Structures are given as C-alpha cells and as structure tokens.
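Can you read through this structure? Questions will come right after.
Yeah, one chain of the complex is gone here, protein chain that is, but the others are all in their spots.
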Amino acid sequence: MMEFGLDARTEEYRAALTEFMRTYVYPAAEVFSAELDGLQDRWAWDSVPVLEKLRGQARQRGLWNLFLPGAEGAGLTNVQYAPLAEITGWCPQLAPAALNCAAPDTGNMEILERFGSELQRAKWLQPLLDGTIRSAFAMTEPDVASSDATNIETRIVRDGDHYVLNGRKWWITGAMNPNAAVFVVMGKSDVKADRHRQQSMVLVPRDTPGLEIVRAMTVFGYDDRSHGGHAELRFTDVRVPVTNLIGDEGDGFAIAQARLGPGRIHHCMRAIGVAERALEMICARADERVAFGRLISEQGVIRAWIAESRVRIEQLRLLAHKAAWLMDTAGNRAAHNEIQAIKIAAPSTVQWILDKAIQVHGAGGLSQDLVLAEAYASIRTLRIADGPDEVHRGSLARAELNRQRRSRSVRTESGGPTPGVVPTGKE
Amino acid sequence: MMEFGLDARTEEYRAALTEFMRTYVYPAAEVFSAELDGLQDRWAWDSVPVLEKLRGQARQRGLWNLFLPGAEGAGLTNVQYAPLAEITGWCPQLAPAALNCAAPDTGNMEILERFGSELQRAKWLQPLLDGTIRSAFAMTEPDVASSDATNIETRIVRDGDHYVLNGRKWWITGAMNPNAAVFVVMGKSDVKADRHRQQSMVLVPRDTPGLEIVRAMTVFGYDDRSHGGHAELRFTDVRVPVTNLIGDEGDGFAIAQARLGPGRIHHCMRAIGVAERALEMICARADERVAFGRLISEQGVIRAWIAESRVRIEQLRLLAHKAAWLMDTAGNRAAHNEIQAIKIAAPSTVQWILDKAIQVHGAGGLSQDLVLAEAYASIRTLRIADGPDEVHRGSLARAELNRQRRSRSVRTESGGPTPGVVPTGKE
Amino acid sequence: MMEFGLDARTEEYRAALTEFMRTYVYPAAEVFSAELDGLQDRWAWDSVPVLEKLRGQARQRGLWNLFLPGAEGAGLTNVQYAPLAEITGWCPQLAPAALNCAAPDTGNMEILERFGSELQRAKWLQPLLDGTIRSAFAMTEPDVASSDATNIETRIVRDGDHYVLNGRKWWITGAMNPNAAVFVVMGKSDVKADRHRQQSMVLVPRDTPGLEIVRAMTVFGYDDRSHGGHAELRFTDVRVPVTNLIGDEGDGFAIAQARLGPGRIHHCMRAIGVAERALEMICARADERVAFGRLISEQGVIRAWIAESRVRIEQLRLLAHKAAWLMDTAGNRAAHNEIQAIKIAAPSTVQWILDKAIQVHGAGGLSQDLVLAEAYASIRTLRIADGPDEVHRGSLARAELNRQRRSRSVRTESGGPTPGVVPTGKE
Partner (left out) sequence: MMEFGLDARTEEYRAALTEFMRTYVYPAAEVFSAELDGLQDRWAWDSVPVLEKLRGQARQRGLWNLFLPGAEGAGLTNVQYAPLAEITGWCPQLAPAALNCAAPDTGNMEILERFGSELQRAKWLQPLLDGTIRSAFAMTEPDVASSDATNIETRIVRDGDHYVLNGRKWWITGAMNPNAAVFVVMGKSDVKADRHRQQSMVLVPRDTPGLEIVRAMTVFGYDDRSHGGHAELRFTDVRVPVTNLIGDEGDGFAIAQARLGPGRIHHCMRAIGVAERALEMICARADERVAFGRLISEQGVIRAWIAESRVRIEQLRLLAHKAAWLMDTAGNRAAHNEIQAIKIAAPSTVQWILDKAIQVHGAGGLSQDLVLAEAYASIRTLRIADGPDEVHRGSLARAELNRQRRSRSVRTESGGPTPGVVPTGKE
C-alpha cells in the first residue's frame, strides 16, 4: 500500500534533530565564523572549539553517524536518513559536520566499511567514525573530462610491496585541512585491462613524501575553508604499501560507482534543506520589507515565486525519497535511473529558488550578511560535480530510449498496435 | 514505513486495463473517428457503435466506474484509482468514456452520490452509473471571473414549488451532446446571505423550456465533439421543481468545492498519461527519423528533451500520488495545498513535453494525423479551467506565507533563533 | 551615422496603411468570416466580395505589391517594407491579401520576376501581380526531412519537350483554393549531379492531368481556409512543357535559397505585428477585467508580462530591421546569419507573448471569439516551417564556431594573447 508518511523512528530522529538545530546549531553559527577567523592555520576548520562542543552534544544525543546504514552507524535505511539529511541542509556549514555526516568523509567511511581490510578499518575507518580525523576523495583531474571515470590519467604502479603514484588532481574537497589525514586516491593500475577494470583505489596518508598540496581552488570567490577547501594536488613518485589498496587491483571503477549512489542522494537531500531554508527566508523578508507602500509579500510576482518554490520543492523531495526507497528495496543499481533523475533535478531547481531568494533580499542577498550567495555558489557547483548535467541527461535519455525500444518490441510481438502510432480523434 | 509501490489490487487493475487498452481501445480509435464523421447529429458522440461495444467490454471485465470510491463504484481509494486514470490518459478521447470514467459525468455522479436525494439518485445517478445518459456541469459564466465562484451571477429564485433560473453560462463541456440529459447548474439563490452561502445547485433537465443551447465554443480550432463540445447556454425563466435542488439552499459553494478535489486529481493523472504517451511517441519517432545523416535519437538536443521529460514526469506523478494519498488518509480538505500544487504543476509540465513531441514530429505533429496538437490544445485549457494558474499560485502562496508566519511565531515564543535570520559562514 | 528612424517615404506609407487598416480592414473582418461561411466551395477564400472590395481600395491608394522591390512592385527596399509588413500582421487573415502581399504568392512573384522567362512572366507573373490568380509553392514532402532541400524525392524527368513529374508533397499552403492556378514545384531532375545541382523548379498549372489534391492538412484544429488551406498533393506522370522550367535544369536549389531570405523577413515582420496586436489586447483586457477586487492591470504578474513583452518585441524588431538593412546594403547572402537569427528568435518570442495574451483573456482567449488561439497555432507553425528551430540553431552555431576559429587564428598569428585564454582578477 502506498505510504508517504514517515515511520515512528524517523519522526523521533526528526524531532530530536530539529531541536538540536535550534538549540545548538543556529546559535553556534556566528561563533563558528568568528573562530574560523581566529585560526592560525586558515584551513583547520574542524579544530575550532564550538564545533568540538557541537559534536559532543550531537554524540550525546545519539545524532552521530546517522548516514551509515550498518551496525557501525545508526542503522538507518536511506528512506529514514533522507529527511534527516534534509534538515542538516538548513545549515550546511555546521550541521553535517556536527553530526559526523559531512562529505567527503561519509563516502569514504562507506567504502572502508564495505571494501576495507581489517587493517584499513582499524587504522582509518575507526578514527573517521569517531570524528578524530578527516579524509578526502581524490578522483577529479584537471586535464580530462573526469565525468567519465575511465579517462583518469593518474598512474598507480606496483613496485614490489608498494604502489607508486604519479599524477595531478584538483577540486579535492576538504584536502586543504591539515587534519584531513588520509586521501582515497583513484588511478590507473593497468591501462591494458578491460575499460572498467583499469582503475584501482589506494589510501594515501597526507604526510606521504611526494604528495604536494599545490593550491586552493575557489568557487565564485569562496574558498570554502569552512569545510576544508578544494585542493589541487600533485603526486610525484608517491609510495604507499600494497596493503593500502582498497579491494583488489581493478576494483577502482566499481568502488567509485558504489560510492556514488548514497552520496548523490545525501547531496540532493541537503540541497532540498537549503531550498526550504531559502523559502523560509523569502517569506520572512517578504513579510517585513515594504516597497512602494506595500509589503512585498502582497505583491503578485513575489507570491508567484513563493508558490512555484513550494510546488518544485515538493516534487523534488518526493523524487529523492522515491530514489532512496528504491535503493533500500531494490538496491543501488536498480535505483540508478532515479538517482540520476534527482541528480539532474535537484541542483537546477534549488538554484532557481536561491536566485529568487537573493532577489527578494536585494543587495544583502548577495553579501556575507546572509547565507544565500554562498549557498548559490555551492549548489551551482552540483551541476558540474560528479558529472555535468548534460552527461547525466544524455545517459538518462539513453536508458529511456532503450526501455522504450524493449517496450515497443514486446508490443510488436504481441501483435497489438501501439499508442504512439495509432492516431485518434482524426477529423 | 514509506512505500512507493502499488498494492496487489491496483497492479491487477493496471494489468487488466493495459491489456484492455491494447486489445480494444487502440484498435477502436480509427473506427471511432470514422463513425463520428458519419453521425447525423454532429454532437451525439456517445451513440456511435464502437463506443457502445467498448463500454460493454469494459463492463464485462469489471473496468467500470472505477473512479467512484463508494459501494456503487469499484470502491477504489484515490491512490488506487490514480494509476488507472493515468492509463486512460494514453487515449483520452476513448478510454475514459469506455470505462464510464469521463468528466464531467464523474464529478456529477460524485455529488449525486454524496448529496443527492433518493429521488435524484434514482432518476439521474442510476442512469449515469449505467452509462445510459450523460450530464454537464454549468458553472462558468462569460461576464465574470468565475475562478472565484462567489462571482457567479446566474439567479436561482424560489417561486412556490419551483426554482426559476435566469443567466448565461459558457464552456459547459459535454452539453452539445443531445444525450446529455441533465445539467447541474450553479447559481445564486440568496444574494444577501453570507458570501459562501449565496449559491445553490439545481438539476435542470436538458429539455426544460427556456434553456437554450446558444452555440459551441472551440478550443484552438477544435470543437471537441468527441466528448460533447463546449456549449454556451442561456437560461430564461427556466423552471424546475424544488426537488431538483441538490442539498439545501446555500450549499452550492460547498458542494462545488467538494467536487473539485477528486476532479482535479483525475485530470492531472490523465494528463500524466498524456505525457507518457507523448514521450513514447518522441522515442519512437527519434528512433526512425533521419536528419543530416543521423537518427535524431542520437542528437544531443533531442536526448536532453527525453531526459528532461522523464525527470519531470516522475516528479509530477509522485506529487499526484502524494495528493491522492493525503486525500485518502487525511481528507480532501487536508490535501488542499497538495491538490493545488498538482493543479499548478501538471498542465505546464505536460504542455512543455507536448511542445517537444510536436517539434520532434515536425509538421505532422501539428496535424490531424497525430494526437499531439489536439492533446496540446486540451492540456493548455487546463491552465485556465478551474481557475487560471495565477489564481492558484496566489492562493498557494498565501497558504505558505501563513504557514511560515505560524512557524516563525512558534520559534519566537520558544526563544530560539531562526534559520532565516542567523547568518553563517560570514567572512 | 547610426540611424534608427524611418525615412519619410516609409512614414508616409505607414500612415496610409494604418489609416487603411482602421478604415477598411478591421471593419471587414466580421464580414469576411460570414462570407467565408457562405462559400459554395469551402476553399475559394479569395472570391468573397469583401476581399475584392478591399483589394480595390488598396490598389486605389497605392498600397499594392508593396513587397516587390523592382519596378513592377512599389520599389521599396527591405528596410522600407519591413515596418509595413509588420502592420499587416495586425490582421494577418485579411491585410496581406488585401495588399497583394500574401505568402506564398509573394515569393512566387519574386522568383518569376528574377528568374522567369518572358513567356512565364506574361502567363503567370502578370496575373499574380494583378491579383487575378493565386499560386502555391510545392517543396515539402512527407517522407523526408525537407529542411534539408537536398533530400527532396519528387522526380522531374525530361521526356522530349516535356518534363514528367512523380512524387508526393504536403503542407502546400494555399493549394486547396481552386483559384490557385499554378504551382511552383521543386523536384530532382538529375540525381547524379552535384548535391546542390540535382534540383529543378517547374511551373505546373493546377488542372494538369495526374496532379491530385489528396486532402487538406489541419494545424491544431484549423484548416486555414481563410488563406487556402494546406494541401497534400500527389503527382503521377504529370507532364508539363519544357518551357515551364524556371531558370535552367539544376537551378532549383539556388532559386529556393534566393526565395527564402525575403520570405523569412516578411514572415517575421508580420509575426512582430501579431505580437504588437497581442500586447494591445493584453493591455485593453487588463484595464477592464476585475479579479479579486482589482483590475488585473494592477496585478504584478500581469505587469511583468506586459513589460517583458515590450522588451522582447523591441529587440525582435531591431533584429529584423538590421537583417533587412543588411539585405539591402550587402545582399541576401551576406545577411544569411542575421536572417537565420530572426528566423530563430521571432516564432518563440511571439509564441511566448501569445501564450500570455491567451492567459490574460481566460477561456475566451482559446476560442473563436478572439484571434489569439488561431494566431498561436499559426506562429507555432513557424518553429517548424522552413526548417525547425533546431536545424537553424545548429547551422548558426556552425557559422559562429567558424567565425571564432578564423578570429582565433588571426590573433594567434599576430602573436597577441586572446581574451578567452588570459585570466584576470585572479586571487
């Protein structure tokens, strides 16, 4: 029986998390900004006291590692976690980190939990679960269209008991943070293997010789230091023991795919939270700003934006929940199309809403006084990160064309006419 | 527990209905056109043999009055009926009529079932349920913005044992059909009463003296005779017995509201079926048309349309299902916002997809050879019928603003800061 | 010196034509409708008395054949004719025909004037200039993407002193009219010649044996009988004397290209007139319709539509004038990109405005009571006719990419850095 309500466990978590946001997270926002400004190392965002305190409070309340489905996490399904991830989107700078649910650590924990050796789990998964270290995921490269993972050019060559890495990466989120202790690096270990078996993934500790943090990338002028920035990296004869390989040689592509599904859903759910917050801000501003003698909440154009925002958010959330439900009930692979659909839909929808929110707030909306411009920059990035919209649309279209071809051939075999061919209502 | 799958009963109906569409409905489409052309009375669409046959077949298979929730119908919930209504949208000229699930009869049956007297049920509901007569719903007027039902100007004045009607109506769908035996007419019985108690609804048999069928309206050049056209009516001292009043005097507005919810969901679900069929046609055409040396299914712009269509249809369907579920579980009134949201979203989304479908088919897409242009005209109408988009957006915005005001005041009382006000990530 | 004003001659014509529209054309519109309804032959639109009268009045006032640049027409440049063509768009059913400036006759007259033999000019051009016969242009075919003229499959084979034609055509505008005395037919005379030399054009009198008018196509639900409908034609061993060849064998493609430039500009200018009329209707309606207690001209959403319409019309007109000016000063070929640009921009812009005009008028806007729905159908067609938007965008993009390549290579040779490569404002 179709059912759109949340179960009791999710409702409990939602209540607790909403309370946590109001009581601890929102009041911490300004302190966080101030403490970031006071840092010695510009990038060491996770060492500020207010965050440490928040994380303690979250842990105490059982709001910790909610993202992780297995026994080591909270054991929530995707459908249960989705509404919680959305709430963390109300304050994306602080809330995910406070709950140890921030990318890219979440994805890294997932693959270590699923594919990591005993040794790897002890050495890196445990401290990540405890929140004592951070990590990064190094896949994107400057010289190739990395949306097609088979283009990766970084080399991972076995040399005795070691792998030797050479190559360049950029947009490695979180990697500017000195406390990001380990990098999950994707590269090619065998360029002669089958196209999807050429890649391997290895763990590279931050302090390994030959690994150079070249510079920080900015996004619309933001360096995103509040979650560790985005680094350009250079690997020159970087050596790690073979025990740092995740899974087997050639597993890289498959592991990367496995990592993507949940990650995309989490991103999209948080983006929906961002949209909800933006709509909240639109309504609040519209109820207090007067222009040409009337509250702007009484002006038709603003009302049309509010209604459209609500209509779009509702549809978006349902699509994300549906994808999460499919992942839970049929597996990530079966949910591939739905995950792709939400990956396409979420960023552009939320971007549209943020654009309106900025417009409603006037110049303040573009500035450091409000969260909107920074959120816009961050959401805009999602139309490129993990593959640009155009690639996902092309791929989803291919799937749709194939589905329709199969469906047509079934109908043809069964002898019946098809709806697309038979005209009706002719005059 | 959230659940997006259909239940067993719905799946059974879907299988039966899909089979029915392929085996009976599609092959009947061309015959239907030809038989319409052969009619003596241009408007007597429901008297053609092929339709009579289809209706018999539907009845035999239990695919009859599926829309009606109570004992007199199939007893389906809105969530169960929604996916079936969608399927009838694959062939909107024939399928809804074949199943006795066509507007405006459905809405009229609903109100007679809920508000009709014994007499009214015997005289009109039963033959409507049996499909032996048709009906019309006369609300819209040419001179006033009828999206606000309180503007209605037609007068219904008690005179002894009769009501006397005077006024004009237009866009009365189905009313050109000589077999549309009864009209449900909305008018004002007491202009001094409270704003929402001025209206009453009466049943007016077609042959009542003083009721004049003035002319047929066209929509983008179509007269829509395949479902009885759209009539302009004039009521001049039309007298009906007081037993023709539905409910009590002053109940008109409330009955009209009650009628709207399910009607809108049905329209939207059928529109989604139209969109699915259009997407099917896009894919089929794209796989056979060659332009500049390549199948157009290999061209990026067409693929982007296909992907976007899929993404938008998925979101739309989920929103419609959610609204249906809310109606089932919390009542039509509680589902008001969701019904309004789908009323806003469906027409413009489906119109966008039909526009692309026409473009993919070239000039043929505009012509009588395919269903697309006629579907476009029909869907475009939905952005005006039952209130233009702008009115619904205004109303949904008002609801959202109110919701946010309540939410802000709760937060203010509880002393916590609000997410819209506290900036984070300041530099 | 840049100059956007109209010259004195154009201003004179504009004043005369505006006066003519108000005094004669508008009042004739209802009569025209009625007379069309009274026709024996449904398609003989140009034989109704009111049109004959209008044409006499136009001729008397020197408002005749304004479109034709040479001595046989009014001798206007494209820049001078453009604002006049726009005015005829205020009433596209009547005004172009009243002035003998209606497609497809205009294009046919142009090619006869430029490429026709003495004989052809005497026999067909003169009566067309006099407005005593009509014509059609038969190029589009049902089975191929005719936007690429090299796809044409109709065969024109020389046999002694005759050409023999075989093939199918559709969407041949005006051809249902019994008074359309001659068809300009495009076909292939030599499938082995160079790609753009395979086509020839011949004149086929309507009554030639073997030429069959198969049926009338409809656009949405309109059969466009007010300008002769759109015919499907079948040519079966249709024989015409070799003197009916226009130009030489193999000239077909070049003549078709020459015909396109002015034709497109005329279409676009008329479309701009349609948009102006729609905006006029929006404003008039907005100033008289009350909804929820206020004139809708006071509602923000309507105002935003009005402003956007004005902004878009202004830009569109300037683009059309610029293209016309380029045609006058540098030739049709040099103006190719600009003509393509206006061909892309005009239909979708005007469609957008018409959609808003319909919405402002409610259900009436969809109906036969106003010109809007019919205009919408007609403008929508322009996104497909003469090649779909997508083909023109692809072609314009190719031109732009080539232009940029040349520009880059010049810059590279001259040793200077290029703006696209040198970043500025780095942090």
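To keep things simple, chains are lettered A, B and C as they appear, and every chain counts its residues starting from 1.
Assume contacts are C-beta pairs under 8 Å (C-beta built on N, C-alpha and C of every residue); 3 or more make two chains touch, one makes a residue touch a chain.
Just so we're clear, the structure is a prediction, and the values are computed from it rather than from any experiment.
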Sole residue of A:16, A:44 or A:391 that reaches the chain not shown, by the stated touch rule: A:391
Candidates C:15, C:214 or C:307 - the one touching the absent chain: C:307
Absent-chain contact - pick from A:39, A:122, A:214 or A:290: A:290
Sole residue of C:23, C:132 or C:150 that reaches the chain not shown, by the stated touch rule: C:23
In chain C, positions touching the absent partner: 1-7, 21-23, 26-27, 29-30, 32-33, 37, 79, 90-91, 93-94, 226, 277, 279-281, 283-287, 297, 300, 302-304, 306-308, 310-311, 314-316, 318-319, 321-322, 325-326, 329, 337-338, 341, 344-345, 368-371, 374, 390, 392-398, 400-401, 404-405, 407-408, 411, 414, 416-427
Where the unshown chain meets chain B, residue by residue: 218, 221, 299-302, 304, 427
Missing-chain contacts mapped onto chain A: 140, 142, 145, 147-148, 170-171, 217-223, 289-292, 299, 301-302, 358-359, 362-369, 373-374, 376-377, 380-381, 383-385, 388-391, 394
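Convention: only the chains that are shown with their structure count from here on.
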Distance from the mean Cα position of chain C to that of chain A, given in whole angstrom: 51
Separation of chain B from chain C, taking each centre as the mean of its C-alpha atoms, in whole Å: 38
Touching two or more other chains - residue numbers and ranges from chain C: 218, 221, 299, 301
